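Heads up, one of the protein chains got dropped from this complex, but the rest are sitting where they should.
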Amino acid sequence: MPEKPKIALFQCRWCLYAPADQEWVDTQLPENIHLTKTPCTGRINPLYVLNAVQGGADGVMISGCLPEQCHFKTGNMAARRQLEEFNDFLDYIGYDKQRVRFVWLDLQDRGIIQKQLAAFEQELDDLGPASNLVTRVKVAEGGQNA
Amino acid sequence: MPDLNAIRTEAKRLLAEGVVDVVVAFKAGETPLHPQPAFFRSADEVDQLVYDGLCQNNLATFLTRVPKQSKVGMVVRGCENRSVNALVVEKQKNRADLFLIGVPCEGILDWQKIVGEVGETVKSVKENGQNLMIETKAGYQLLERHDFLHESCKRCIHPNPMSADILIGEALQEGDPNLARTAVETFEDQTIEDRYAWFQKEAERCIRCYACRQACPMCYCEECFVDHIEPRWSESGATPAGMQGWHIVRAFHQTGRCTSCGACERACPMDIKMTYLTEKLNHDMREKYNFEPGLDAQTQPPFAAVTLDDKNRFSV
Partner (left out) sequence: MNLILEKQALQDLLQSWRQNYDVYLPQKLERFSHFMPLTETSVLVTDEPHNTRIPPKSLFLPMTEALVKFTRYGGYEDARHEIQPRIVFGIRPCDAQAVQLLDTSFIQDEYTDPLWLERREKTITIGLGCHEPCLNGFCTTVGYGPFNKADLDAILTDMGDVYLVETFSQAGDACFQGLPVAAEETYQEALAVQHSAHDQMPVAFETENLKEKLEQNFKNNYWDEVSQSCLGCGVCTFLCPTCFCFDIVDETQRRERVRNWDSCMFRTYSLEASGHNPRPSRVERTRQRISHKFVYWLDQVNQIGCTGCGRCVRYCPVGLDIRSMLRQAHSLPFEVSHAI
C-alpha cells in the first residue's frame, strides 16, 4: 500500500466549537496527520509552517475561525494576511501553492474538518510527495561548502 | 552628481550650530573603490566627508546604533530616506531628532563589475554625468555608467529623497515601476522546478556570515531568530535546511518593510542574489494592499495594520 501524504495540521483551539469534532481531532487523527494546536491562528509563526515544510510535510493545513468570530478579535485577520503572503512566497521559490490549505470554520459548522482533511489528502495524493524545500533530512556532505 | 561642497557646507552648519550631535555620511577609504561610512562629530572633521556612486551602504543601518537620544544628521539618498521613514514608523527614532541632507541618487556602482572590466589597479574613479572615467595603472578608460550599476539600482523607482530637510542638487526623474514588476513576473513565469533550482543555487552558496542582516537597516532586532537557542528555529549551520531557511525567513521578515535599497545584496561576500525575494514581497504588497514601504513616516505596514475590513478578502 502506498504511503499516505504527510499533513501538518495547525489548528486554532477555538475554531472547532463542537466538542465531538475537537475530540476527533485530538484523539482520532490518522497517523499521517501531525497536529499542532495553537491558541489562535494569529499565533502561527510562518517559521512553524517552514519547519513543517522543511521537515517533509507534503501538505500544510491551517484551520481557524471566520472573520468577526476570532476569540481575540483580529488574530485570524492578521494570520490571514501573513500566512497568505507566506504561501505565495513559498510558491515563488518552489513549494507548490496547492500544498498549503486554509480552512476557515464557522462556529456553527459540524463535521467539516474531517471532510476537508479527506479532500486535501486526496489532492495531495494526486500531487505526489513534496520534494522542493524538503531539506531537513538531507545532510550536507561534500559539495562546494565541504 | 550632487555638489560635494554643498553637502559639506550643510554638514558643517549643522554641527557648528548644534542642530545635530553627529552627521552620518561617508569618508574616503583606503582604495577609491571602498568609501567608508563615517561619523562626524565636529565641524572641522567634515572636510573628510565624501559622497560618490561607490558609497554602497545604507546609512540608515546606523540609525538604530547611535544612542537613542542623540540628534542625528544624515546624508540620505532615495532608498535611505525610505528606510529612515520606515524606522520612524516603527518608532525606532523620532523624526524630530533627525536632520536629513537629501541627495538625489543616480544609482550605486558595483565595484566588482568595475574591477571585472578594468582590472584590479584602479587608482581613481570619476563620475561625469552618464560616464565613468577610471584611472588604472594602464591609463584612463571611459565607461558607460549605467552598465556598472547594481541590479537593484537599475530597478530603482524613487531615486529622490522624499522627506529630506534639505535637498542638494536637482531632483531626478522617477524610475519606471514596471522594471521592478517585470523582474518579479519574469521569475514567476518560470516553472516551479526552475524557480526552486534557482533559489537552491543561490541560497546554498551562503556561508551564514549574516552580512545581509547587518547591512539591512530594517534588521535591528536585539536577537535574531537564528540566534535563538531554545527553541532553535532553524538549523544553525551551512546545511541546505539552514541556508534556505535563513534566506526565506530573512526575506519574509521584510514584508512591507523592505525599501528595496539592495544593501543586503551589496554586502554579500558570496554574490548571492537576494533582492528577487524581497522584490516579490514588495510586489505583492503593492498589488494587494497598494502599499510601498517608507513613502511616508506615518502609514503602518500591512501586517501591522490589520482591520476587520479585510474580511471580504476571505474566501473559503
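Chains: A and B, in written order; residue numbering restarts at 1 for each.
Keep in mind that, in the parts below, a contact is a pair of C-beta atoms (placed from the backbone, for glycine too) under 8 Å apart; a residue touches a chain by one contact, two chains touch by 3 or more.
In this text the structure is predicted, and so the values were computed from the model without any measurement.
The residue touching the chain not shown here, chosen from B:1, B:192 or B:211, is B:211.
From the options B:10, B:106, B:235 or B:292, the residue with contact to the chain not on display is B:235. When the omitted chain is restored, the residue from B:3, B:193, B:227 or B:287 that touches it is B:227. Residues touching the missing chain, restricted to chain A, are 55, 136-137, 139-142, 144-146 (touch as defined at the top). Residues touching the missing chain, restricted to chain B, are 29-31, 34-39, 56-57, 61-62, 112, 116, 119-121, 205, 207-211, 213-215, 227, 232, 235-239, 241-242, 266-267, 269-271 (touch as defined at the top).
As a working rule, only the chains that are shown with their structure count from here on.
The mean-CA centres of chain A and chain B are about 35 angstrom from one another, to the nearest whole unit.
Across the interface of their complex, chain B is touched by residues 46-47, 50-51, 54, 66-68, 74, 77-78, 80-82, 85-86, 88-96, 102-104, 132-133, 135-136, 138-140, 143-145 of chain A. Put simply, chain B touches chain A in their complex at residues 187-188, 192-193, 195-197, 199-200, 204-205, 207, 225, 233-235, 237-241, 244-245, 248-249, 251-252, 255, 277, 280-281, 284, 288, 302-303, 306-308, 310-311, 313-314, 316.
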